[in-house]
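One protein chain is absent from this view; the other protein chains keep their places.
Now for subunit A:
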């Protein structure tokens, strides 16, 4: 008996980050896929990335038939993404055919067919042995031709011909008012339809992708946010929230020996997540940098997302309490990524975190403060995002530390405290108390999953030499 895998649909990898996961392997091999969306949503880019990645990663040559942009424009548009189309063309791995239709020059008398397109495609495919084809945007042919009946039947014939030819094809289509595409191309392309969307919510632009249909295959049904940046398109798959990650028994130091002492095993579990909450000025960032420093000292990479301070500012401020991180920034053991929370939507932040984590491959990730993100999303959105982030970090076995600002008003509980404290493995609470003409900072370990910990409230002071945890006050 043959194995089951032979029966399942063969797929062609798209080479687009995240899209292969969402489609569970890529586009249907040897069949057409329709990508539709409104103007400027990234259709052409996605199609081009599919071709270029096919060439560079899977050695599958490609033909791009453009009904809109010329070769020059296409080449320039993707140059910034590091795609060298000219080189691929001279290497005979890529062919671009720009189909210009000059409506004012054309008159119809009687029956005709699209054989010109067939011949051009066939020749282009055979001349370089192409496996992938893009038609961008074939609907342009309809522009003004009187006899759309001929065109429709010809397009049907074209898609069937592409199938018979066995090439994996992307057909792009502009979003119509009541249908997915203006000319109802979705009727002809029945194997896989993907919808791209670009919308602005609360002044923040978000791009989303949804698989409308995928015949013969399971696929994610959600809307997935995607990002266009200097390396092209990447889609953020929402990881399944399964609790089956590998857990470590190893311990990592908090970076502060006196703080380590509050934990029965002398630190946090490796790959666990820690939450530090406290009101303004309770030394959340300082404690985070200790943790970063301890990782650096073990020669393990740290990725530090700073939503409030710039890298220079962070380096300078930490210097004042004798935490020297500059050398690690220089040796690239510590990477500080600073950005304003309101710069992008919540999903974009998450996508960026994903990307950076993938690129930089850290063992420790710090997000300072996570509460800043609340300003760009609603409570449930933030929670969903954090669940996804924590899930991803856990799967990768990355130790994570999040800080969160709590309002000084004690009667009001902050969003993060209620939403994410349950997700964190360890929770350290910081607070300020005004006491005898001065302020006393104190710290308490609220919880620490899987190990005993001190339940005392410990006072601490910040000196030129760093944080000093004073005697525990058992009141």
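Points worth noting:
Convention: contacts are C-beta pairs under 8 Å (C-beta built on N, C-alpha and C of every residue); 3 or more make two chains touch, one makes a residue touch a chain; residues count from 1.
Basically, contacts and distances are computed from a predicted model.
A single chain of the complex does not appear, and UniProt lists its protein name as "Circadian clock protein KaiB", one of "High-affinity branched-chain amino acid ABC transporter permease LivM", "Circadian clock protein KaiB", "DoxX family protein" or "2Fe-2S iron-sulfur cluster binding domain-containing protein".
The chain omitted from view is touched by exactly one of A:24, A:68 or A:97, namely A:97. Screening A:117, A:170, A:323 or A:443 for touch with the missing chain picks out A:117.
Although one chain is hidden here, its contacts on subunit A can still be listed: residues 97, 99-102, 105-120, 122-124, 141.
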